[in-house]
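Here's a structure for you.
A single protein chain has been removed from this complex, and every other one stays in its place.
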Amino acid sequence: MNYVRNAWYVASWSHDLKPNAPVGMHILDEPIVLWRNEDGVLTALQDRCVHRMAPLSLGRCEGKKLRCMYHGLLFDRDGTVVEIPGQPKIPDHAKVRNFPVVERHSWAWVWMGEAAGADESLIPPAVGLDHPDYILGHGHLDYAAEARLINDNLLDFSHLSYVHAKSFGAKEDWAQERPKITTLERGLRVERWLKSESGIPGRSIDKPTDQYSYYDFLIPGVLLMTGGVFPAGTAEALNYARPNIDEALTGVTFTSQAVTPMTAKTSRYFFSWGPHRKHGDAALRDTLMGIAGMAFAEDRTIIEAQQRVIDATATPRIMPTSADRGITLWNLMIDKMIKAENAPLRQVS
Amino acid sequence: MNYVRNAWYVASWSHDLKPNAPVGMHILDEPIVLWRNEDGVLTALQDRCVHRMAPLSLGRCEGKKLRCMYHGLLFDRDGTVVEIPGQPKIPDHAKVRNFPVVERHSWAWVWMGEAAGADESLIPPAVGLDHPDYILGHGHLDYAAEARLINDNLLDFSHLSYVHAKSFGAKEDWAQERPKITTLERGLRVERWLKSESGIPGRSIDKPTDQYSYYDFLIPGVLLMTGGVFPAGTAEALNYARPNIDEALTGVTFTSQAVTPMTAKTSRYFFSWGPHRKHGDAALRDTLMGIAGMAFAEDRTIIEAQQRVIDATATPRIMPTSADRGITLWNLMIDKMIKAENAPLRQVS
Partner (left out) sequence: MNYVRNAWYVASWSHDLKPNAPVGMHILDEPIVLWRNEDGVLTALQDRCVHRMAPLSLGRCEGKKLRCMYHGLLFDRDGTVVEIPGQPKIPDHAKVRNFPVVERHSWAWVWMGEAAGADESLIPPAVGLDHPDYILGHGHLDYAAEARLINDNLLDFSHLSYVHAKSFGAKEDWAQERPKITTLERGLRVERWLKSESGIPGRSIDKPTDQYSYYDFLIPGVLLMTGGVFPAGTAEALNYARPNIDEALTGVTFTSQAVTPMTAKTSRYFFSWGPHRKHGDAALRDTLMGIAGMAFAEDRTIIEAQQRVIDATATPRIMPTSADRGITLWNLMIDKMIKAENAPLRQVS
C-alpha cells in the first residue's frame, strides 16, 4: 500500500464514538479499536489482543480501561496489559500498539507513523460541524476500491463534466479548461475561474457570472474547498487571481472531505458540505446534501468499476493526459515522502 | 485458459444490443464492450479506457462514436481516441483493441484472434430466430463453471440417462449405446439411432419408432442439432445411416447452442430450440422451452458441483470411459489448433 504513514488519517466522525462503545476499523490495513472512556477521553489501540488475537473492539470499557472479552485481559490507555485474570505476573511485552489520536474539526484523527513523530500542527484545517460561519451537513461512504483511486478522482475535476453532468449540472468547461495548480508543503492548491456559469441546479442565477472555486488537497487525502459566485468580468478584472471570497455575490459554501485507506482495496470517505451563513440556510444545506448524495454515488459507481477492471488486468497501465497534472504532482510528493519515511535515520551526534 | 482464439464466439443475442446502450461482457477473460451506434452498426472494443482503465461500457454513445464517461475520451469505431477534452494533441498509442464482430443467425459473434485472420466463413451455420422453417424459442444462462466442462457435457449425451431422466424422460439406451462420431474440419458430427423410442414427455407416440438425432459440435463450442422420428425398422433398413429428415413422421426440431467462456471460471450459454413448422406450432415450442428450462438447470446443477469438486482438489484427475470418445477427439483438435496458433509465423518470401 503506497500511502504516507507520518500523517493524520480520519478514523471517524467524533460524535459517532460514544462512551463505553468500542469501535473497530482498519487504517492502512492495521486493525484499530477506538474507544472513549468514562471521562470522554478517546484512545486508539491495535485491535488485536496480545493473548489469542481476539479483537478488542468486542471488549468492554471499564472506567478508564478496556477489557478483552475473550479471556479478560485488561488494557490501559497506553496499550499495556494491567491485568491477566488468575495470573499475578504480567510479562513485560504484554502490550498492544497505541496510536496517537486527536479529536479536531469534528473528526477523530489517527497518526499512523511512529508515535514520537506525531505533530498536531499537521492536522489539516478542516471546517468542523460547529463552525460558526457554515451550516454543514455530513456523512460517510464506504468504497470497495483503493483510496488512491478516490484521491485521483479528487485531484482532477475534469471528471465533473461526465460523471456529474446530472447531479452537479456540470458543463464541458470543467473538462476543457485546466485549473491553476500550486504545490504546497504538504499538498496541492487547485484554483479555477469558470465564466458565465449559471450555477448548479436549484441555485441558478439569472445572469452571467464568474464562478471561482479553490481547494487544497492535503496529506494524507483531505480536500478542503470553498468558492463563490462573482459578477461577470471579475475574473478578467483580477487577471484570474484569487478573489476575496467575502465579496462573493452568492454561492459561498465549504466542503471538507477525507479519504481513508482501510485495507488495500477498501476505503472510507468522510464529507461535510454546506453554505456560508450569509448565503444560505438549513434548507439549502439539505438541498446540497441531496446533490452530494447523488454525486458521490456517481463517483463510487465509476471508481469501483475502475477498480474491478484494474483487478482483472494482468499488467495495468495508464495513459496520463494534461488533466492529470495534479495527480502526477501528488504522486511525486507521496513517493518522496514515503522514500523519506523509509530512509535510515541519521544519528544526531 | 485452453481455448482457441481464432474463432467466432457468441457474445450476445443480437436483439439484446439496443442502440445507445453499451453492454460490457467478458470473452476469454478479455473485457469487451459491445455498442450499437445511431446507424445500427455494432462495434466491439476492449472495455478498458486507455486513460485510467474505466470501463467503456459505462460510456455514452455519441453519433457513431463512444465516449468514456469518466474523463470524456471519445473513441471511434476502430478503437482510436479521437478527442481528449482540453488536450489538443492525441498520442499515437491512444487506442484500444477493436474486435471483429458480425451479426448472423440472430447472434453477435466476436472474433478473438488477430483481426487480420477474421474469416466470416468460419461462423457456424446456426439457425436464427427468423428462419422460415422453424418456430424457435430462445434464452441464455450463466454458469459459475469453466466452458470446457459444458463442452464436455455437450460432447457426450450418455449423461441424458441420468441427468435428464426427468426432464427429457431419457432412458438407459442413451448411456448404453455409443453414437457414430465423425471428425469434421472444425468440429465433430455425432449421429445416433435409438430404436423403439417412445418420445419425450408431451410428444409420445403410441407405437414403436426409430428415432434419429444428429448434431455438429463446432469450434469454438457451438452445437447444432436436429433429428426426427421414423417408422420402426427405418434404422435397420438404412443400415443405421443418416435418413432424409424431410421424411420424418414427426418430431423434427432444431436447436442451436453456443458456449462462451467469459472468464476462467464463468461461462454464458446461449440456446434456441423449437419444432419444424411441419411438425409443431408455437404451443409445442413453448412446451419444449419448458422442458429445456428444466434440463438446462439439471446440467448446471451437476456441472457447477463438478467445478466445485475440481477446485477443491489439489491434483484433479479423470478416468475416461468409452463414452468420452467425442470429448477426447475434441480436445485433441483443440490442442492442435492452439499449438498452430502459437507457432511462430513463417515469413513469406
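A and B label the chains in the order they appear, each numbered from 1.
The rule is short, and it goes like this: a contact is a pair of C-beta atoms (placed from the backbone, for glycine too) under 8 Å apart; a residue touches a chain by one contact, two chains touch by 3 or more.
Owing to the predicted nature of the structure, the values given are computational and were not obtained by experimental measurement.
**Q** Which of B:Ala116, B:Ala312 or B:Ala343 sits in contact with the chain that's absent?
**A** In the full complex, the listed residue that touches the missing chain is B:Ala312.
**Q** Considering the whole complex, which of B:His51, B:His159 or B:Arg189 touches the chain not shown?
**A** B:His159
**Q** Which chain A residues would touch the chain omitted from the figure, given the whole complex?
**A** Residue positions of chain A that touch the missing chain: 26, 29, 31, 47-48, 50-55, 58, 60, 67-73, 84-87, 91, 93-94, 263.
**Q** Mind pulling the chain B residues that touch the left-out chain?
**A** 152, 156, 158-159, 161-163, 172, 175-178, 301-302, 305-306, 308-310, 312-313, 316, 318-323
Please note the rule applied: only the chains that are shown with their structure count from here on.
**Q** Would you kindly tell me how far, in whole Å, the mean C-alpha position of chain B lies from that of chain A?
**A** It comes to 48 Å between the two C-alpha centres.
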